[in-house]
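A quick write-up on the structure given underneath.
Omission of a single protein chain aside, the complex is shown with its protein chains in their original locations.
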Amino acid sequence: MSTDEFRAKALAWLQQNAKPFDDNEPSSGGATIEESKAFQKGLWEAGLAGITWPKEYGGQGLGTAEQLAFNEVAADFRMPVGPFVIGLGMPAPVLLEFGTEEQKKRHIAPMLRGDEIWSQLFSEPSGGSDVASLQTSAVRVEDGWLINGQKVWTSGAQFSDFGAVLVRTDPTRPKHQGITMFIVDLHHPGVTVRPLVVATGDAPFNEVFFDDVHVPEDAVIGEVNNGWAVAVAMLRYERVTIGTGVRARANPLGYDALVELVRARGLDDDPSVRRTLAQVYARESAMRSYSAVLHQEAKAGVPIGARGSAAKLAGATFPLWVSDLVQEIFGEEIALQTRDTLPIARSILAAPGGATAGGSNEIQRNIIAERVLGLPKDAGVDKNVPFNQLKLSK
Amino acid sequence: MSTDEFRAKALAWLQQNAKPFDDNEPSSGGATIEESKAFQKGLWEAGLAGITWPKEYGGQGLGTAEQLAFNEVAADFRMPVGPFVIGLGMPAPVLLEFGTEEQKKRHIAPMLRGDEIWSQLFSEPSGGSDVASLQTSAVRVEDGWLINGQKVWTSGAQFSDFGAVLVRTDPTRPKHQGITMFIVDLHHPGVTVRPLVVATGDAPFNEVFFDDVHVPEDAVIGEVNNGWAVAVAMLRYERVTIGTGVRARANPLGYDALVELVRARGLDDDPSVRRTLAQVYARESAMRSYSAVLHQEAKAGVPIGARGSAAKLAGATFPLWVSDLVQEIFGEEIALQTRDTLPIARSILAAPGGATAGGSNEIQRNIIAERVLGLPKDAGVDKNVPFNQLKLSK
Amino acid sequence: MTLIDTDDQRDLASSVKRFVSGQAPMAAVRKTIASEASFDPDVWRRLSQELGVAGLPIPEQYGGAGASWSDLVVALRELGSGLVPTPVLATSVLATGTLLALDDEEARATWLPRFAEGTAVGTLAVSEGARSPWAVADSTCVVEDGTVTGTKTAVLNAAEADVLLVTTASGVVLVEKGAPGLTITPADALDLTRGIATVTLERTPGRLLAGDAAAAVDAVADLANLALASEQAAATKACLDMTTEYAKIRYSFGQPIGIYQGVKHPLADIYTDWALTDAAIRKASESLAEGSETASLDAAVARHLASSGYVEAAKQTMLLHGGIGFTWEHDAHLYYRNAITGNVLLGGPAAQQDRIAQKLGV
Partner (left out) sequence: MTLIDTDDQRDLASSVKRFVSGQAPMAAVRKTIASEASFDPDVWRRLSQELGVAGLPIPEQYGGAGASWSDLVVALRELGSGLVPTPVLATSVLATGTLLALDDEEARATWLPRFAEGTAVGTLAVSEGARSPWAVADSTCVVEDGTVTGTKTAVLNAAEADVLLVTTASGVVLVEKGAPGLTITPADALDLTRGIATVTLERTPGRLLAGDAAAAVDAVADLANLALASEQAAATKACLDMTTEYAKIRYSFGQPIGIYQGVKHPLADIYTDWALTDAAIRKASESLAEGSETASLDAAVARHLASSGYVEAAKQTMLLHGGIGFTWEHDAHLYYRNAITGNVLLGGPAAQQDRIAQKLGV
């Protein structure tokens, strides 16, 4: 099948099975888990899931050209695949890269078929941007390991079947060298998932507690005490996932949404409001252009390196900046959270969290300074010290 | 004589001998060195110089009340004492604190009488905010020391008779422990003073080169290798000197000057220009209020500690911030440097230098964070290493 | 002009501070937030009766302490620092300030004593939307046959108010709780520590008060600016302190995060802006107390700096706390909500700058 034929096939299936994207509808979809599972199964049955992945694990064994063709076509459809984004975006490629033959056979196809939902469990309350300071521990027991501790900021844990969990397996080694990644069955009775309410009042994440959770020996992804390398690989996949933009219209702090409200209030006559909108448009438009440049460079084989951090930093600081501007434009309406301005107010409250997810702005600035500009790395005090001798947050 | 009588005496003398301050005149005075010397001599003869200093060294032996009374009265007069500000503000009090009896006898009275002009020579090209990394060296020779090296950012060196010069006397000790402060006769043939042209095109500072400059043993202020403590004391006096504000009208980037130009152009009808001016006024006014608060607290015996650094930081960032705003207000006029906007353009160019003098903004922020807020100090890598094993700028 | 607290003010501050930590700590504030009420009436009554906070600016003849506005400012500092939900801004600043600035002895004699003892809540219904936050001469509220008709937005504590002072083009109208045609619709307020409502009046009976309404509202705007600024600067300082403490105990990469300049420098900037704002408030407070001709200007300057500085400080508090600062459990968002609300209430940033320019005579 040629790429064009593949594109046509994908388009035909999507037209049949998915709703076209509508900029005016909120993006949050609203499909149930069951609907998502059914959709994912359909995708797979149509040969549209795991496009570039090996056939032996349930993939389609096709090339990048087909993947790009699918992405292009799919951009116009609302696909209720939310619950699978993490699993297929991070644990699955990591399993393909680091997993044993058995692990790949056991998990990849079920994920593609929509039968298994996965989470990623790295962050801990005391860790923040310093993920490698994690304290959740696993000790060797007969037939495997016993995990105790707590993870946080876990998306989708409440409906996930498995988790890729990063755990400290040797506290006498320096922090990066005593970590192992495990496959954990989240239905295990020792696992407690609790919704985490955030500043907006929503609970988009979970806290996950591990209380004597037993996992077998073959639950290790990669090697024991080599989990940091696996995690770094997974975080690289994460950055790709985060980089994928949301449609502009969906952002209440974006130009499209703001200009609509401004017009509805007749504020488009006010020169300073017009100038503010111009600034918002300019930066938003440049962020889009920058994403496009990085995309085109990636396609052309130019290494992107750590430049994605600049996109992340720009994306994170944008809503924080617009937060101030909308207060000037809409004044008390923001505080009253009217039907119109409630989404704005919620986005303002969500912006600091968004800036923190995937590494704080400070971390992004360090990455840009060190890896893009080549400035010297801070020597660091924690690189070679045994973990159990390090100072940690309580 | 009561404080009120003293005040009256000071006022009478100033009315006779000094011109009242005129906000509309540029502040730069324009007196010659000879006129300044004569004025200073007159001040001293009238009993108005060295008010709180001991009589035995030429001071008046009076109290803080008299000093404050003088300051109050003097604020309304333009006094051509520029060349003496540094000597009387920094080396003189340091000599009083650390000098030998002979040094005090030899130098304090001549300074007060206007016979000796002094400079302070600490900064070096490779040092910046890290003053203690200085490389100008003195080696012991018969009958004293031989100084070689270079200082920079020296005010008034071209008309100074003496300098308080900070020099490395033992490079095998850690950086703070091998420094000595010397009294150097700047008329020595081995001393070369060269004007330093800055971004504005002016040369308000000098570079000073020392080429085998011999100084006698008794030129040491305080003790050999204890010069850093002396320097710290002097820098404390410097901060007091820098903190003394310039009149608002004299600042082309201040509200008073800007509103005049705005009115002349009829821009006061433009709401965004009005708002910009409001912001400039607000911050400038708050800076004045903060200075007043610190003054009143100091008077009331509340320790100011490092809070002066907040005043310094605010004062340094203010013109940098207004620099952007005036470009919005006056547009191409700034680039054309018309008669009206030339002072603005020069102030814009001078602002980064002003922010750097007396410690960069970054250093001020560190001081505020560490000494006011109590955040932990960076461990530092250079505290206990012998100076000649440290990495230095070229 | 003295810019440092007097001994009496220091005493007042520590009494209120003690009261806040004992009777209205953050745990109690969260309880109030979780309840239907927008403040704890018991806390307000005790603040008024035991500490005399409500009556500070009320003359002795009406049962108040007859203190100066700068004393109230000191009390507001402590209340603002702890985000204590009270009707102090509505009652002791807006309603009291309006009654004192108007010339209606009957209204004063009726309401000020009750305000002072904390048994009645008053408020000023003045805003008619973001673009008209201080509507008087341009008000669309109409007085006819002893009734008032119109809509007011962002009215503080309207739901709890025993008396509403409603600005109209004809003057200030006094409307009592439960009057016919009076509808109060609580807003889904961003700030969880303030009760805010929209008030509609449909031929609601009310009494037009004697006095120059425009002048009174202009004077009250100064009081509101100063009062809000005082609350905001104190809350800014609370945010700064909270974040500084956190930066000392939170470890990242083996060191407390407060050792990194990426944390130090924003905190130093917040401290500097706060220090300037605090000084500006002290200046405005004294100007108002002394009746200086720059009082309006100084109050607007203080408010402008306090509002914008607080928004920045609260935002940085959320950011520098990382993930934890983004949780509902953490207090950072309570401050951020309060900061944004204070920034846009009773005239947003542009209105504040316009007022400075106006008072400067630009």
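Think of it as A, B and C in the order they're written, each chain with its own count starting at 1.
The working rule: a contact is a pair of C-beta atoms (placed from the backbone, for glycine too) under 8 Å apart; a residue touches a chain by one contact, two chains touch by 3 or more.
Quick caveat: nothing in here was measured; it's all calculated off a predicted structure.
*Asks:* Name every shown chain in contact with the chain that has been left out of the document.
*Replies:* A, B, C
*Asks:* Which listed residue, B:T3, B:T52, B:Q67 or B:S129, touches the chain dropped from view?
*Replies:* Of the candidates B:T3, B:T52, B:Q67 or B:S129, B:S129 is in touch with the missing chain.
*Asks:* Have a look at A:V85, A:A314 or A:L342 and name the one touching the chain we're not showing.
*Replies:* Answer from the full complex: A:A314 touches the omitted chain.
*Asks:* If I consider the whole complex, including the chain that's not displayed, which of A:K19, A:R236 or A:R275 touches that chain?
*Replies:* Missing-chain contact among the listed residues: A:R275.
*Asks:* One chain isn't shown here. Among A:F77, A:F209 or A:Y290, which residue touches it?
*Replies:* Candidates A:F77, A:F209 or A:Y290; residue touching the omitted chain: A:Y290.
*Asks:* Name every residue on chain C in touch with the hidden partner chain.
*Replies:* 260-262, 264-265
*Asks:* Suppose we count only contacts with the excluded chain; which residues of chain B make the list?
*Replies:* Residue positions of chain B that touch the missing chain: 123, 125-126, 128-130, 133, 152-153, 196-199, 201, 272, 320, 323-324, 327-328, 330-337, 342, 345, 348-349, 352-353, 355-357, 360-362, 365-366, 380-382, 385, 390-394.
*Asks:* Residue-wise, where is chain A in contact with the chain that is not depicted?
*Replies:* Given the touch definition above, chain A has residues 259, 262-263, 268, 271, 274-275, 277-279, 281-283, 285-287, 289-290, 292-293, 296-297, 300, 302, 307, 310, 313-314, 362, 364-366, 368-370, 372-379 touching the missing chain.
Here is the rule we use: only the chains that are shown with their structure count from here on.
*Asks:* Hey, which chain ends up farthest from chain A, C-alpha centres compared?
*Replies:* Chain centre farthest from chain A's centre: B.
*Asks:* Centre to centre, by mean C-alpha position, how many angstrom separate chain B and chain C?
*Replies:* For chain B versus chain C, the centre distance works out to 42 Å.
*Asks:* Per the centroid of Cα atoms for each chain, what is the distance between chain A and chain C, given in Å?
*Replies:* Centres of chain A and chain C (C-alpha means) sit 41 Å apart.
*Asks:* Report, in whole Å, the distance between the mean C-alpha point of chain A and the mean C-alpha point of chain B.
*Replies:* Taking the mean C-alpha position of each chain, the two centres sit 53 Å apart.
*Asks:* What parts of chain A, by residue number, touch at least two of the other chains?
*Replies:* Where chain A meets two or more other chains at a single residue, that happens at 272, 381.
*Asks:* Tell me, which residues of chain C touch at least two other chains?
*Replies:* Answer for chain C, listing residues that touch two or more other chains: 255-256, 263, 350.
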